[in-house]
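Just one protein chain is left out here, and the rest sit where they should.
Here is subunit A:
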Amino acid sequence: MSTELDKLLIRDISRLYEDSDDHNVQIQVGHGSNVRVFKAHSVILRARSSYFRAALSSNWAKKDGDYMILHQPNISPIVFEIILKYLYTGKISMDDMNIRVNYTCLLAAADELAIIELIDHIQE
């Protein structure tokens, strides 16, 4: 019974990744021509990574209107998407073509952003 309910929690949080109208963070990812802006919720990011917890704290957060703005020029948008999806859903599919191709970049990005469990998981 309780595991069923756990799943519902994951399902509902996961939905926030796809379908949400109350983002409060904009993250500019990539550099040069390969730039993409991701929208996210600070509460999710801060809960999932100590990097984001510091970056989005009142000491450090930079605001542009309703949004907190972050710049991650050294991470490619494809890799960041995998990471963001993981932060919301707790899932990462190793079959995914993207992941195989970007394995090293993904590892490096997870390390930089202090998403410890993900590093361990990918290495396995």
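Simple rule for what comes next: contacts are C-beta pairs under 8 Å (C-beta built on N, C-alpha and C of every residue); 3 or more make two chains touch, one makes a residue touch a chain; residues count from 1.
Here is the rule we go by: contacts and distances are computed from a predicted model.
Enquirer: Leaving aside the chains you can see, what is the UniProt protein name of the one that's missing? Options: "RNA polymerase II holoenzyme cyclin-like subunit", "Nucleolar protein 11", "Protein MAK10 homolog" or "Cullin CUL3".
Expert: UniProt lists the chain left out of the view as "Cullin CUL3".
Enquirer: Given that one chain is not shown, which residue among A:20, A:57 or A:104 touches it?
Expert: Considering the complete complex, A:57 is the one touching the chain left out.
Enquirer: Provide the residue numbers of subunit A that touch the chain removed from this figure.
Expert: Contacting residues on subunit A, toward the hidden partner: 50-51, 54-55, 57, 59-62, 70-72, 74, 112, 114.
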